[in-house]
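One structure is given below, encoded as structure tokens.
As you look at this complex, bear in mind that one protein chain is not there, while each of the others sits in place.
Chains: A, B and C, in written order; residue numbering restarts at 1 for each.
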Amino acid sequence: MISTSILNVTSYTGLELLRLLSQHPTFNVTSVTARSAAGKTMTEVFPQVHGSAFASLSITEEPEQTELAFVCLPHTAAAESAVKLLQRGTKVVDLSADFRLRDAGQYSTWYRHTHPAPALLETAIYGLCERYRSRIEGASLIANPGCYATTAILALIPALASGIIGSDIIIDAKSGASGAGRTPTQGTHYTEINEDVSAYSVTGHRHLPEITQELEAAAREAGNSLANGLRITFIPHMMPMTRGILATCYADVKRDTPHPISTTAEARALYEEFYANEPFIRIVDSPPHTKWTYGSNLCLIYPMVDTRTGRLLVIACLDNLVKGAAGQALQNANLLFGLPETTGLPLMALYP
Amino acid sequence: MISTSILNVTSYTGLELLRLLSQHPTFNVTSVTARSAAGKTMTEVFPQVHGSAFASLSITEEPEQTELAFVCLPHTAAAESAVKLLQRGTKVVDLSADFRLRDAGQYSTWYRHTHPAPALLETAIYGLCERYRSRIEGASLIANPGCYATTAILALIPALASGIIGSDIIIDAKSGASGAGRTPTQGTHYTEINEDVSAYSVTGHRHLPEITQELEAAAREAGNSLANGLRITFIPHMMPMTRGILATCYADVKRDTPHPISTTAEARALYEEFYANEPFIRIVDSPPHTKWTYGSNLCLIYPMVDTRTGRLLVIACLDNLVKGAAGQALQNANLLFGLPETTGLPLMALYP
Amino acid sequence: MISTSILNVTSYTGLELLRLLSQHPTFNVTSVTARSAAGKTMTEVFPQVHGSAFASLSITEEPEQTELAFVCLPHTAAAESAVKLLQRGTKVVDLSADFRLRDAGQYSTWYRHTHPAPALLETAIYGLCERYRSRIEGASLIANPGCYATTAILALIPALASGIIGSDIIIDAKSGASGAGRTPTQGTHYTEINEDVSAYSVTGHRHLPEITQELEAAAREAGNSLANGLRITFIPHMMPMTRGILATCYADVKRDTPHPISTTAEARALYEEFYANEPFIRIVDSPPHTKWTYGSNLCLIYPMVDTRTGRLLVIACLDNLVKGAAGQALQNANLLFGLPETTGLPLMALYP
Partner (left out) sequence: MISTSILNVTSYTGLELLRLLSQHPTFNVTSVTARSAAGKTMTEVFPQVHGSAFASLSITEEPEQTELAFVCLPHTAAAESAVKLLQRGTKVVDLSADFRLRDAGQYSTWYRHTHPAPALLETAIYGLCERYRSRIEGASLIANPGCYATTAILALIPALASGIIGSDIIIDAKSGASGAGRTPTQGTHYTEINEDVSAYSVTGHRHLPEITQELEAAAREAGNSLANGLRITFIPHMMPMTRGILATCYADVKRDTPHPISTTAEARALYEEFYANEPFIRIVDSPPHTKWTYGSNLCLIYPMVDTRTGRLLVIACLDNLVKGAAGQALQNANLLFGLPETTGLPLMALYP
């Protein structure tokens, strides 16, 4: 058994980690923290954990010593905690944005804070397992990707890495409200979200630099020349639902390449080969529904060519709290400790 | 044209009043207040009033002089405003609870405040038009009934006033989240209410004394002896929807009366006669859906006898923001100014 | 009073027409039809019209003679009825797709039927009032635009007509489930749509040719050379909500024009000028919410320039059953009979 702590367990990602870890054979949750709830037991805060092994766990302000820690704190606070945990020898999976951007300057631009631990940016690994699996295995600090970023990157990497699309990319993403967290605001008040859809953060959502960093890296590794970088527009939308992200991605198919693609069948073959050995990615043969991933760690991807315009469309979806957060964090932790990557991770959605 | 003000227009009831008054031929909204939004125009706070006649109305902190005022302030603050408005000669429809209970002692028990203007309790009329129409016409201060109270009282008054049921009453009520108002809380956070149903205020909801006061008055007027008063249990439930209240009411049919009822047909005939001339009440012949009243001022009532047990069941529903709040307030205002009671009030629901 | 019939009143658009016409001073509904409900009264089919003037209207199989008819039948059946109505001298607003495409060949390609009345395509006017107002006034047959088409066309016409964007256009649209009509299917079963979002009709939705026809016409009239036509990708998505369409439109800003735009302020100024006199269009200054149009005939439009990429984004929304169907139909009928265009049309949304 590997002793495990969850920092800020009263967040939705913290609670989802608890759910997943309640089925995990090796990671043993021995410490949970939450400033506002310190001194209480889990069931005093969350009657919904009644019946789980964690019901009587006491919430503390600071974590006890453990081998593994999941950090669900807000950005900046997360980095500060990570520094301390690493000094103690704890392996850290950080679910905040603090170690996702390799460039501390980008961090201060987007998060309006000087990075609290820029030295760690060197060693932190961007925890997209499908891409950095081998580096994760030897790491001590994982930057768990953002929910939108995971969806968009998984959707587009095969196309960029194989050079079949150009640099013009549009990502129209739709997310359930749990992505906005557990703190009540006017914008997440029930009566405001119910029966409504709207775009938000249209002048620049914080997941955009992460998406750009990873997609450009993939394109460059594939020998794609990107003199001016990718030209990505990313527009998130708030959906009247709790869980799920769907990203509809649009790009121009390149004609001047050795092997241009022109049909949906070709696009699908390319994607199926790219992800052939991935346990949590499925190339589906009809446009996927977010609900098909409810509670599971799957990412479903549907690539197609719009034959009227020659564009490549890739529609991808996942559960923002699982593959987009807690599930991916656990997948990373499995790799960190040499466990089978799928350990304790649900493959089948709760449906309906 | 009658000059009209809305106090605390940034509440949901204030906004709903604006919607209804935008169709009203006589009441002219000339002043709107809201402490937090003073100095702004309506569209700066509510882009959703774009296109209405009220788009450019300026929000002030204190109301200007008008002939009519709708007070949408929280309790206590409402009474304080009402005092000032009445002194100026303004007729007041108060949507708060401040003047609903005739007994100031009850008020301090349930609202945990000494009543700010107990003298006004003598002159305030409980604005249930179907019951106090004639008194409302000559009044200057109307206590607009609570949303749950309106539903339950309209459902049960015919049975109590005609003496066909005993004193044992259970009211199991279900409400949409807009009844909880516009201020964000953990309990009204989208992700907490969506896909959930729960009972709340089970040890005593503030609409209970109002329901008891009115139902006991009706029973007594009908010559019903109530040595110990009615024995009412009222349990509200939060529904994952925005608008609508449905009250399922259970009572024992009395056997020892001159004309006991024993069939649904008899119950329906009694209700149809009782409400024969009411413009906003319909006795329906199948269990009503809250959605059939979405946006309208109707209250739908379905009385039936459960033949296995001899109980009377009455299921009633309405839109909590219309007949349960702003619509009823407007109905009261129409009566206050001698206008046809139905002026400007929608009779047809928005469906689906 | 102008006698009015609604064909297939048991559709959602038929029911919404009834709601709007219940507030209309001139159009008097005297005949309603529905094959499956012939012989019944309105309240027998829709308890939700209790209380309206239409409660006791009898549903017939064929319409009686009226001056105006709204045809809510499915395509093909609609055209067949329109032929008969026009022969009687009835003015027709057809809410189906039958007269939207000017080219009968396009019709048979997309609707898989030979057009039942191709001769009428000459005289039918595409009922987008903001564009064809003057022609509508003298017409006898109006093809009421599709809900997605209305949203996308209103969003993009100002940009195309002023030549500021190129021919590459992506329309990512999101719609509530009422757009799918009233007939139950697996895909519109409550438990399948709730808590789900998905793309559908990805290989070609039937509103695409309509959008293309109108946008290309606008571009050509503006002197825009379109050697190969526009290159439009249109992807609709099903939302877990009842009403509302939001279209997020992406296009490249042209640089090689006399007056290229490069800021959101310029885009907004252009749109505000273009729609300066339109009673139902509002250029908003933050991304609009579908809920801001719930039940109203407004279309809200938010144009912006994505400064990182130089793209023009236009986000537009409306209520698919009002401005996207019944409201627009009524707006057309007002024009047909020389009434003020806004007669009987709600400008303020039901909120929340």
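The rule we apply is simple: a contact is a pair of C-beta atoms (placed from the backbone, for glycine too) under 8 Å apart; a residue touches a chain by one contact, two chains touch by 3 or more.
These figures come from a predicted structure and were not determined experimentally.
Chemist: Could you run through the displayed chains and say which ones the absent chain touches?
Modeler: A, B, C
Chemist: Which of C:130, C:168 or C:195 touches the chain that is not shown?
Modeler: If we include the chain that is not displayed, C:195 is the one touching it.
Chemist: Which listed residue, B:304, B:322, B:335 or B:348, touches the chain dropped from view?
Modeler: In the complete complex, the chain left out is touched by residue B:304.
Chemist: Would you indicate which residue among A:96, A:167, A:198 or A:242 is in contact with the undisplayed chain?
Modeler: A:242
Chemist: Of the listed residues B:159, B:313, B:326 or B:339, which contacts the missing chain in the full complex?
Modeler: Touching the chain that is not displayed is residue B:313.
Chemist: Of the residues B:61, B:103 or B:196, I need the one that contacts the missing chain.
Modeler: Answering carefully, the residue with contact to the hidden chain is B:196.
Chemist: Going by the touch rule given at the top, which residues of subunit B touch the chain that is not shown?
Modeler: 170, 172, 174, 176, 191-192, 194-200, 202-204, 231-233, 235, 237, 239-244, 246, 248, 250, 287-291, 294, 304, 306-309, 311, 313, 315, 317, 352
Chemist: Can you name the residues of subunit C that touch the chain not displayed here?
Modeler: Against the left-out chain, subunit C lists 12, 176-178, 182, 184-186, 188-195, 240-242.
Chemist: Can you list where subunit A touches the absent chain?
Modeler: 12, 15-16, 18-19, 22-23, 46-54, 178, 182, 194-195, 242-243, 279-280, 282, 284, 286, 288-289, 291-296, 298, 300, 346-352
As a convention for this text, only the chains that are shown with their structure count from here on.
Chemist: Would you kindly say which chain has the C-alpha centre located farthest from the C-alpha centre of subunit B?
Modeler: Ranked by distance of C-alpha centres from subunit B, the top chain is A.
Chemist: How many Å are there between the centre of subunit B and the centre of subunit C, using C-alpha atoms for each centre?
Modeler: 37
Chemist: What's the distance between the Cα centroids of subunit A and subunit C, rounded to whole Å?
Modeler: Once rounded, the distance between the two centres reads 38 Å.
Chemist: Centre to centre, by mean C-alpha position, how many angstrom separate subunit A and subunit B?
Modeler: About 46 Å separates the centre of subunit A from that of subunit B.
Chemist: Provide the list of subunit C residues touching at least two other chains, using ranges where the numbers run on.
Modeler: Residues 194-195, 242-243, 288-289, 291, 294, 352.
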